[in-house]
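In this view, the complex is presented without one of its protein chains, the others remaining in place.
So that you can tell them apart, the chains are marked A and B in the order they are listed, and the count of residues begins at 1 in each.
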Amino acid sequence: MKLGTLFKDALHALFSRAATEPYPNPQPNETERLRGRLMWAPEGCTGCNLCVKDCPANAIDLFVLDKKAKQFVMRYDVGRCTFCGQCMQSCRFECWHAANDDWSLAGTTVDGFTYYYGEEDDVERVLAEPVEEHPVKV
Amino acid sequence: MTELLQVLVTMLFFPAGLFLLANAMFYQWIDRKLVARLQDRVGPPWYQPLADTVKLLANEEVLPFGVNKWLFIGLPIIGLAGALTTALYLPIAGLPPAYGFPGDLIVTVYMLSMLTLCLGLAGANTRDRFSMVGATRTLTQLFSYEAPFLLALLGPALAAGSWQLSDIMAYASGNWLLLTQPIGFVVVIIGLMGKLEITPFDAPEAETEIVAGALTEYSGRGLALFRLGQWVELVIGLTMIAAFYLGGIHNPLDYVIKTLFPLLIIAGLQTLMTRLRIDQTVGMWWRYGALLALVQWLLIFLMGGGQ
Partner (left out) sequence: MTPSTDRKRFTVPIGPQHPALKEPGHFAFDVDGEIVQSASVRLGYAHRGIEKATESRTWVQNLYLLERICGICSHIHATAYCLGVEKLAEVEVPPRAQAIRSLVAELERIHSHLLWLGVAAHEAGFDTLFMYSWRDRETVMDILEALTGNRVHYSANVLGGVKYDVDDKQAATIREGLDFLEERTLHYLEVVTTDGLFLQRTRGIGVMNRDEAEQSGVIGPTGRASGVHRDVRIDSPYTAYAEHPILPVYESTGDLLARFIVRLREQLASFEYIRMLLDHLPNSPLTTRMPRRVKEGEAISRVEAPRGELFYFIKSNGGDMPERIHVRTPTLCNIASVAQLVIGQHLADVPMILVGIDPCFSCNDRTSVISQDGQRDLWTWDRLRQYGINHYGTHYSKDIHR
């Protein structure tokens, strides 16, 4: 029977830097594969809609302005996204990637969670149209 | 008139009253910070105990169904008052005690127990099951550590040949009783941990079993007062240990150093131990604690310390 088996650890802890850190941590350790905010680049997109279909959280929507001219706008709701990475997997044209430096995504209001990706004029055209609600799959 | 003013100052500011409360919060912070550092955590900022207290005082106090209202409100006040009163007989901050009379040692020790009694009563007063179990445990624990704790505190008194705190302290300031009565020192430190319900003796408020023990139904003001009372007891206990065992207290700096030393020990022990079940606590105190204290007494007599 022994007492104080953690004595050495405690002594070491007392004289070294604490393992916990105040938030926000001054130097976030970003890992290369960290899945932060999802980014979409319109180049290469064929409008196949696979990513939208596979997204388990219904976080993304594709607006097809002109399929032939490849004018697409992607609406992405970071508040719904679960960062599962399925969209990156589903897209065969590598339109999606996760930003590993943009991970502090919480907010104090409900605004600012929706992003529109695409060419600037296309996005403007989409925004000008009356907002259609996201179709909830049943 | 000046006498009245003096009494008021003694009661409200120094050594009882505000100064002691501030002191208690400071020591509470040191304890928490030390434990946090020993556990490899950052720990709370220095104002945390104050912030906690202010927050609790601002909270609504919920009066639970089926309690005796007067007891519910009165008990925390009595408990805290008891703890604060003891400061009058002790050299808080290294200054000579405000009052003293033969036998004030016993009064002090019983005043300290008042808080625990109030805690037990407060738990038994509510109809909450966790409080009831907590109250039973609090009182059971009181009866287990009290005797050894008292015996160990009487060791220096025996050696000094007086039951007045100032006499004992005068005697102790010449002799480091830590060296002549090491067993008593150990028993007192562990007894203090029992009194403050610090791990490993936190069975009465074991959160994973009985939520907050006797205090489960308390919120707001009552909770704040009970907590303050416990922190005050920490300071009082540390002062007694320093004055009795660590060669007396001569000036404020001396006071800080000598009270922080036992606090460091307490924080260390607290970090390294597992909570004991209440039956194990009782068994430990009666099997070892009381025995150790008696052995210490025997040694004092053999060495001819007792007059």
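Methods note: a residue touches a chain if its C-beta (ideal position, glycine included) is under 8 Å from a C-beta of that chain, and two chains touch if they have at least 3 such contacts.
Here the structure is a predicted model, which means the values were calculated and not measured.
Among B:Ile106, B:Val211 or B:Leu294, only B:Val211 touches the chain left out of the display. Which of B:Leu165, B:Ile278 or B:Ile300 touches the hidden chain is settled by the complete complex: it is B:Ile278. Where subunit B meets the omitted chain, the residues involved are 38-41, 65-66, 127-130, 132-133, 199-200, 202-203, 206-211, 271-280.
Although one chain is not shown, part of subunit A still touches it, namely residues 1-6, 9-10, 19, 29, 31-35, 53-57, 82-86, 89-90, 98, 100, 137-138.
Everything that follows uses one rule, which is that only the chains that are shown with their structure count from here on.
Each chain gets a centre from the mean of its Cα atoms; for subunit A and subunit B, those two points are 53 Å apart.
Those residues of subunit B whose C-beta lies close enough to touch subunit A in the complex are 36-43, 268, 271-273.
Subunit A contributes residues 3-7, 9-10, 13-14, 16, 18-22 to its touches with subunit B in the complex.
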